[in-house]
Structure formats: C-alpha cells, structure tokens
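A single structure is presented below for examination.
What you see is the complex with one protein chain gone and the rest in place.
Labels run A, B and C following the written order; every chain starts at residue 1.
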Amino acid sequence: MHDIIAFLPGVIIAVVGLIALLMEAYKKSADQIYGLTIAGILAALGVAIAALFGDSGTAFTGMIVYGGVASFGAVVILLGSLFSVVVSRDYLMEIDLHRGDVYSMILLSIVGMLALASANDLISFFLGLETMSICLYVIAGLIKDKKTGAEAALKYFLLGAFATGFLLYGIALIYGATGHTNLTEIAAVAEPTLMFMGGSALLLVGIFFKIGAVPFHMWTPDVYQGTPTTLTAFMATAAKSATFVAFVLIMSRMLPESDTDIWTNVIQVVAILTMVVGNLIALAQDNVKRMLAYSSIAHAGYLLVGLAAGTPEGFTGVLYYLFAYTVMNVGAFSVIAYYERNKGLDFTEIESYAGLGFKFPLMGVLLSIFLFSLVGIPPFVGFVGKYYVFAAAINAGLIPLAIIGVLASAASAYYYLRVMVYLFFKDSHKEYSLKPASLLFSSAVVLMAALTLYYGIEPVLPFSGLIELISSYYSL
Amino acid sequence: MIGIDWYLALSAILFTIGIIGVLIRRNAIVIFMCVELMLNAVNLSLISFSAYHGDIAGQILVFFSLSVAAAEAVVGLAIIIAIFRNNLSVDITKVNLLRW
Amino acid sequence: MTEITITSYIILGTALFMLLNSAAVAVYAERRIAGRIQNRVGPNRVGPFGLLQPIADVLKLILKEDVTPHNSYKLIHTIAPIIPVVTALMTVAVIPFGEGIYATDINAGVLYLLAVASLGVYGVTLAGWASNSKYSLLGGLRAAAQMISYELPLGMAVASVVLFVGSLSVVDVAVAQENWWFVFLNPVGAIIFIIAAFAESNRTPFDLVEAEQELVGGFHTEYSSMKFGMFFLAEYMHVVINSMLMTTFFFGSYHLPFAGYWLPEMGTAAKAILDITVFTGKTAFFVFLFIWVRWTIPRFKFNQVMKLGWSRLLPLSIINFIVIAGILFFFFNG
Partner (left out) sequence: METYAFVLLAVLAIATALGMILNKNTVNSALLLVLNLVSIAGVYLLLQAQFLALIQILVYAGAIMVLFLFVIMLLNVDEEESLFDKFRIKYLVAFLLGVVIFGQILYSLGGVTDMLPEVSSEMVQIGTVEAIAEVFYTDYLFAFEMTAILLTAAVVGALLIAQYKVKDSGETE
C-alpha cells in the first residue's frame, strides 16, 4: 500500500485545512469554509471507515501504523470532530467566531490527532501530540475578549509546555536506554533498566497530563469552561480519544512483557484517583459546563481502568468506550451550547436550567438521553462501554479497581440526574423563550442520540459487530 | 575525552534548574523561558545519547523538538500578549482563575 | 572541516584588518559620493581629497563625552554596541577571497553565515531597549521586527543558491560559479537577496530603524562618543559584509564572468592576485550600490516594509525556490 493512502484521512484533512486557509485569505464566506470543512471530515471519515475493514501494517518507514486500532481511532476522532463542527455553526456565530481561520485551526488540529492516533514511533507521537496541543492552546483562547478565555489559554499553555518538557525527557531517556525511537524496535530490545523505567515514568507523566488524569488535571476545568462550548466538546472527545489511542498503541506495542506490570500498577493508582477525585468534585459543581469538565476527568478514569487491565480485552474496552464517550459527550455539550446560545455565555449555572425541559422538549429529552448514557444506565451506549472496561479489569484480576469504578460511577448518577431534575421538575422563575434550533443542528443531535441508543442495544441484537471488529485487531 | 555521563549530568542539572524556575517565578514570560530551558536540556541529552549510540535518530528528534519549541514560542507569546491586553500584567498570581 | 593552519590565521587576520579599514573607506566613500549625487563637493580638507577625513571623525568621536542616560540599563547599554561589530567580524571567517584563500571551510558555512547574521539583531534591539527612551525603544522594536522578517526571504534566496551547489560550504558555492554566476541562473533569487540584504543592514530605503524625522536617531538616539562610533562602524562593516555576501552567493565570488571557459591556467601567485582583485572590485561595486541607493531612493513606511517582506518577497522567494528545485529535479536530475 502506498504510504499516502495509509494516512489518507490525515492527508485529506490537511489539504482541506490548507484550502480553508487560502479561502479565508481570499475572503470567501465563512459558510463556504464551514461546508468545505464538513465535506472534508466526511470524506476522511468515509476513508477511515473503509480502512476499518482493510488490512493493517506500517507505513512511512515504520513511522505510523494504519488499519486496525489506528483506523478505529481515526473513525472516533473524525466522528467527534464531525459532530462538534456541525453543531458549532450557530454557537460560533453567536460569539462572532464563525470564521474560516477557526475552522482551519480545527482541521489542522485534527491532522495532529490523526497522526497521534497512528503513531508507531516516538517521533511521530511527539509531533502529533504537539500539533494537536498547539492548536488546542489556540482554540482554548478563542474567546480572547473575555478574561476567562485568555486565562484558560495561558493556563493550558504554560502547564502544557511544562508537561511537554517531561514528555520529551521521557522520550530522550527511552531513546537513551534502547537506541531506538520506533515502538516495535524499542519493544524488541527494551530491558527494564533504571533508565528505561525513568523514561517511561516521565512519558507517562506527559500522557497523563494530556488526558487530564488526576494529579495532572488542574487545567481541565478552567480550560473546558473558557473554551467555546462546542469546541470544548471537540477537545473533550476528539483530542482525548487521540491521546488514548496513542496510549493504547504505546502500551500494546512498545512495552516488553516484563514491564507491563509496573505500568499497570501506576495506571491503576492514577485511575482510582482520577475516578474518585473527578466524581467528587463534579458533585460540588453548580455550573453545568464545569460539571461536565469534571465528569470528563472521571471518564478518563474509567478509560484508564481498561488500560490498567493491560490485556487485549482491556484495550478493546478502551476503544469501545472512546466511541461511546465521544457520541454521548458531544451530544451533551451540544445541548448545553444550544441553551447558552439563547441566553448568553454565562448561562451555564444549573439554577438557570430550571424548567427548561418543557420549553423545548426535544432538546430536554435529548440532553436527558445523553446524561443517562453518561451515568451508564443500561439501554444506552455508556453502559455498554463501562461494561466492557470493567469486565476487562475483572478478568485481569483487578477486582478492587473495578469495584471502585462501579461505585464512582454510581456516585456520578447524582450530579447527572440533578441536571435533569432541574430541567423537568423545577419551575422556572423567569419567562424564557428559546430560539428554535436550526435543522442541521437538531438533526446532528438527534443522530447522536440515535447512535447512543442504537449502540446501547446493539450487543443484544443478532447482527452486532462493533466489539467483534475491535477485538479482532488484537486476536491477530 | 569526557564521558557521556558528564553531558547527561549537565543536561539533568539544566532541566532541574528549568523546573525550579517554572515553579518559583511568577512572570509568565520567564516561566515560559524556563520551559524553553527545559526543552534545551532535553535536546542536550538527546544529542549525547545520539553520540553514545552512534545513531542519528536522536539528532533528528532534536531538530523536531526545535521546530516544536519555535511553534510553542509563537503561540505562547501570542497568548501572553492576549492576556496582557486583558489584565495589563503577565504576573500569573494576578490571573484570577489560575489556581495552581 | 579542514585543518586550521598558520595560513588560515594569516588570512583571517588580514581579512579582519581589511574589513575594519574598509569600513573607514566606506564612510569616506559615502560622504564623497553623497556629495557628488547632491551636486556638492563633500569632505575635501583633511589630507589629499579629504582622504584622512575618517581618521578625523574617529578622533572626534573618541574625544567626545560618553553620555549614559540616567535611567538606562548601564550594562546592556554598554554591551549593545559591541554586538553588531562582533557579528560582522565573525562573518569573515568563512568567506573565500580567492582560490584556496579562506580562513576556514565549514561544511555548513552557509548556515554559519545565516546564524551569525541572525545574532546581529540583538545589538540594535538591546540598544533601543537599554536607552530607556521612547525613540530608541521604537527604533529597537522596528529593528527586531524588520530584521526577523527579512531573514526569511534572505534565507530562502540563499537556499535557492544551495540547490545549485548541493553543498552548504561557502567555498563550494564559490567554486561552483566558475562558469556561470548564479545571478544568471537564479536572477529572482539575486534580486530578493539584494533587497533583503539592504533591509538586514538597515540601509535606505529600509532605514526605518533610525528614521530621523520620526525617531530622532532611532536606536542610537541616546548614544554618543565611541559607543556611537561602534554602531557607526558596524553599519558600514555590515554594508561591506553584505556586499561580500552578494558577491559570493550571486556574482561569481572571485571568478570573472564565465571564467571557466576562457581564463587560461595561471601560476598560484598570479591567480591569487587576480582573484583578490576581482573579489575586491565586485565588493567595491556593491558598496557603491548601497551608497547610491541611499542617496537616491526615499524611505518606505513601516507598514510598507512589512508588507513587502511578508506578502511579496517571502512568497516570491518560496516560489522561486520551488521552481528551481523542480527544474533541477526534472531536467537535470542530480
């Protein structure tokens, strides 16, 4: 297979991103660029889905992998991006950011994510991660006229650059210990020497920072709050999925057997911390956007449970969970963005949601679906994802971890359901009149809800196939 | 000839100085410069390892890390300018939201 | 890297000595030529034809009071004037003046030149900042912006030359022009290089850094005596250096036009004398060009300078680079 075809989704997105830039330079309307962006992502998504069923291997002299996990990662990333971009138009228009360069920024960051999610070399891992991060720093600072936006960007940037230092040192030490940067070549020669372990530890610190795991989560709430809501969804899903897929690739390809245990222990501790702290602080939040930020920290914890298992089953669970998390989280953020669009940027306090469910029932019901799914209640995809992740942990013998995870997710029911209580069972103190959502927006959100429902019941359907597809990548 | 460990030790010292600088300074620009120092220390290690292995990958990685540092500098300084417009200060303790 | 021998030191020493003197000559030339262009005589009192005028100038500068502004940052204020002089002097190390006549041949000499040139901006910028005066600061800021901006087209133009040579050694660049000067092969690159070199040395039409009408003296408003003298010296040294670079990269270095086709074999000494004469002659011509332009072309506005750099020269230089690379790859392949 030709190298470019192996990375075709990324190439398409990169080309579209550059064309979008040129169109912006020649003063084409933002709507044209918006349309082009969606078309590009759709095209890339089509290619990535086709590649799901193709063969897998390495390309660009071993720098990246294609097919299998990488393709699935690409699908999840592109799906998250697609939905985030589709729902962005109305919201960004409201805050005067419906502009071509914003969309090209998003596209360029997707290129980074795709490279990250197919990295087979520490160099391409590092570059993918940095391309993504640098774009995200900018996206975090888009609302620069308000203090929150600029401060979020500054905080994200300084901590992110700091973390990059650790990450790079980790890569340097691993390179020093093994003399290679290619994941599989490292795995072939790696011995658990002090230097290799030190490098791994620093690399883990960097990765934990980027996924917002608990000792390194300080940036998450502020950044998620300061970013335009639909783009928060983008950051919380696509970016996180990319990092997790890269994490899966590193764990499954780079680590020699003897080292997996040590990593697993570290990840277990971090997973427990992340789930507990994320959920506990989320309980105390009165701001829905901030609450979702902490909930996304908690979800990173659930994902880490699957990684802690360190088995093919665990990795499968993580990948499935990423898909589930992407669909439901973008959905939830979209509805919040819809409310915000009507009432101004600060309209995220939970008090103000009182009675909104009946004003525009469709959105209220959809938000409830997404929140139910985020809790992990059975007929929704969130439950299936959690089931696979925790089952993998139990099968790997990590029963305490799984129990803590289940308890934490039970606790999370409180703050998710609280939003619904406000939506439907509290009387609104003011007369709100909501603008109707645009057709594109509604259909995107309805589609996400349909996916949430469909994949929630898919495992019991006779023709279910997603989980088999993912697990087939590891049975080879 | 000096052993490779001396180069690594120098790199570790510089990296640590960078970390301490990030932690004690309050001026966002200086913090950022300390991060650059850290990246530089890492580059030094990479080149030492590259010399030690007689392998070129380390030097290639340094080249990319230089590009990343340049990109980060551009974006970072733009963010610092944006925050200065809002706050008229680059002191991170005056950035209200920042709770380290 | 070639071995450094006694000869290299001798060449380096001579070159540095000549460079320092050439700055003085350039000052004299500037004043005389400016006089001619403006229909007046120019300095003609000190010595025959006023030839000793530079020495008198230096004496005057040394004898003046050295003023350091009260609220300035003293240390940086003192260091700043030294930087441009040092960077100018460092450049000489890799320039070949004739066949085999060079101080050293670094295999990345072109990068060395660019690296050293990129350090020159510190002098002007720091001088502007350390003076603690708004005119100086504005001058320094303009200098930083302008020099960074024009480094890119300059670098791209040089890169397009390197494509022909296939080596980053300056000596190889000179040798490769024995038959065809690069100005004939790469005229666009040559023009870009010349414009960018003018901007890099902060000469008219790009002397926004010291635009008298707006900024008094620009970055050196608060400088006097020998510190000012250093800046003055550095400016002319940069003029000479940039002339040398133009000669080296585009105008055949020490070769006569198409020398490879018609120039007979010569003895080493004769060849050396011829080479150095040719090189000096070309350099002198470009110094003259610098002076000529200064006294005939008015100054740009700052936004025009930026626009020219970023949205004209840079794309043009990139296109030029790509076209040349394409032609070389598809038609000459290797």
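In this text, a contact is a pair of C-beta atoms (placed from the backbone, for glycine too) under 8 Å apart; a residue touches a chain by one contact, two chains touch by 3 or more.
Just so it is clear, the model here is predicted, and its values are computed rather than measured.
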According to the contact rule at the top, which chains on display are touched by the left-out chain?
A, B, C
I'm checking contacts with the chain that's been left out. Which of A:37, A:131 or A:296 qualifies?
A:131
Residue among A:16, A:44, A:123 or A:470 that touches the chain left out of view
A:123
Which chain B residues touch the hidden chain?
1-10, 12-21, 23-27, 29-30, 32-34, 36-37, 40, 43-44, 47-48, 50-56, 59-60, 62-64, 66-75, 77-82, 84-85, 90-91
Tell me where the left-out chain touches chain A, residue by residue.
3, 7, 14, 17-18, 21, 59-61, 63-64, 101-102, 104-105, 108-109, 111-112, 115, 121, 123-124, 127-128, 130-131, 134-135, 137-138, 141-142, 144, 153, 169, 173, 176-177, 193-195, 197-199
Spell out, residue by residue, where the missing chain touches chain C.
1, 73, 76, 106-108, 111-112, 114-119, 121-122, 125-126, 128-129, 137, 140-141, 144-145, 147-148, 151, 168
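FYI, only the chains that are shown with their structure count from here on.
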Whole-Å gap between the CA centroids of chain B and chain C
33
Using mean CA coordinates as chain centres, what's the gap between chain A and chain C in Å?
52
How far is the middle of chain A from the middle of chain B, if each middle is the mean of its Cα atoms, in Å?
27
Residue set of chain B touching chain A in the complex reads 8, 15, 18-19, 22, 28, 31-32, 35, 38-39, 41-42, 45-46, 48-49, 52-53, 55, 57-58, 60-61, 64-65, 68, 71-72, 75-76, 78-80, 82-83, 85-87, 92, 95-100
Where on chain A does chain B make contact in their complex?
122-123, 126-127, 130, 134, 137-138, 141, 144-148, 150-155, 157-158, 161-162, 164-165, 168-169, 171-173, 175-176, 179-181, 218, 222, 226
